[in-house]
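Yeah, one chain of the complex is gone here, protein chain that is, but the others are all in their spots.
The chains carry the letters A, B and C, assigned in the order they are written, with residues numbered from 1 in each.
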Amino acid sequence: MDHLKLIPDKLSVEEVSDLVLDSRCGAVSVFVGITRDSFDGKKVVRLEYEAYDSMALKAMQSICDDVRDKWPAVHSIAMYHRLGCVPVKEASVVIAVSSPHRVDSLEAVSYCIDQLKASVPIWKKEVYEDQEPVWKENNE
Amino acid sequence: MDHLKLIPDKLSVEEVSDLVLDSRCGAVSVFVGITRDSFDGKKVVRLEYEAYDSMALKAMQSICDDVRDKWPAVHSIAMYHRLGCVPVKEASVVIAVSSPHRVDSLEAVSYCIDQLKASVPIWKKEVYEDQEPVWKENNE
Amino acid sequence: IEHGVPVKLIFFAQSRELAGVRQTTINLPTKIAYQQLLNLIANRYNLESIKNNILLAKNEEVISDNCDIELRESDNIAVIPPLSGG
Partner (left out) sequence: IEHGVPVKLIFFAQSRELAGVRQTTINLPTKIAYQQLLNLIANRYNLESIKNNILLAKNEEVISDNCDIELRESDNIAVIPPLSGG
């Protein structure tokens, strides 16, 4: 099962990881992306996220399909991305993957966040205390 | 900060991942080990865990020290292992690691669970519906 | 542009701020080269400063930049600045 959502609300790590629980799975691996309080010495107040919702959900689905090709043992995937304002120390994204044994979910969750950053049309503006906000760019 | 605990109570993924939150960290990676409902076709009712508590906590601390050598960017580590009866679909272990960027916490959490299984004196007995219980062995 | 089709144009992130609009409708020819469309949009919607950093998507699929684009009524074209999700 794939659970994909773009939501304006605060994300719960527990809720997202519970989505992928299955009695045949001994492992759930989770990645949580969180708003940091500074960038290049500038004090970050919050991030503002927006998405091309329909295309983003398609791109997220396509990542899930790739995961199932690469790690057929993966059971469930949940990718929740928050939109709108995300204050410092709150989660912008939570990804959870379950599998019978740990190596599949560990590798898959890492792949998911890499691919999400590279291919899902979501954008964030970093808002600073004393300077003009900046639209960020994932250039890894 | 290292947060290491052996507890008889139900584990909360949210609580453990919250322990490692830090305003300088953009990434929290979490691994959750969960009781599966079957092994080799036998129906598992529950697992029973016991630990050599004092030695286990030392071994867990030693894993944390290794993590800080290998991934100096890691900020906080939390390793909570449940003891006693763990019913099917409940967590036996939750490990959370925070770091400014994702690669450190992802690699470190994977290392932590590998090392925990290999070096921390904790044992589990698998209790089946119709057969004699078996003391398990991590032989990966 | 004469004899065109009405196409929905959608802007995101920095392109939305520069264009001053989130969504509009524009008449476009039924066939247009990628670069020609990019130039047209950049010119008309104040995107010259980021023109080299944006992609175009048609109906939620990124368009490769060496193709001609066929357009029909009800198609939508989105301006995609560099991604920064996660």
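In this text, a contact is a pair of C-beta atoms (placed from the backbone, for glycine too) under 8 Å apart; a residue touches a chain by one contact, two chains touch by 3 or more.
Everything quoted here is computed from the prediction, not taken from an experiment.
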Which displayed chains does the hidden chain touch?
B
Touching the absent chain: which residues on chain B qualify?
33, 49-52, 54-56, 58, 81, 92-93, 113, 116-125, 135-139
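By definition in this document, only the chains that are shown with their structure count from here on.
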What whole-number Å value describes the gap between the mean CA coordinates of chain A and chain B?
22
Enumerate the residues of chain C that touch no fewer than two other chains.
none
Two or more other chains are touched by the chain A residues 33, 113
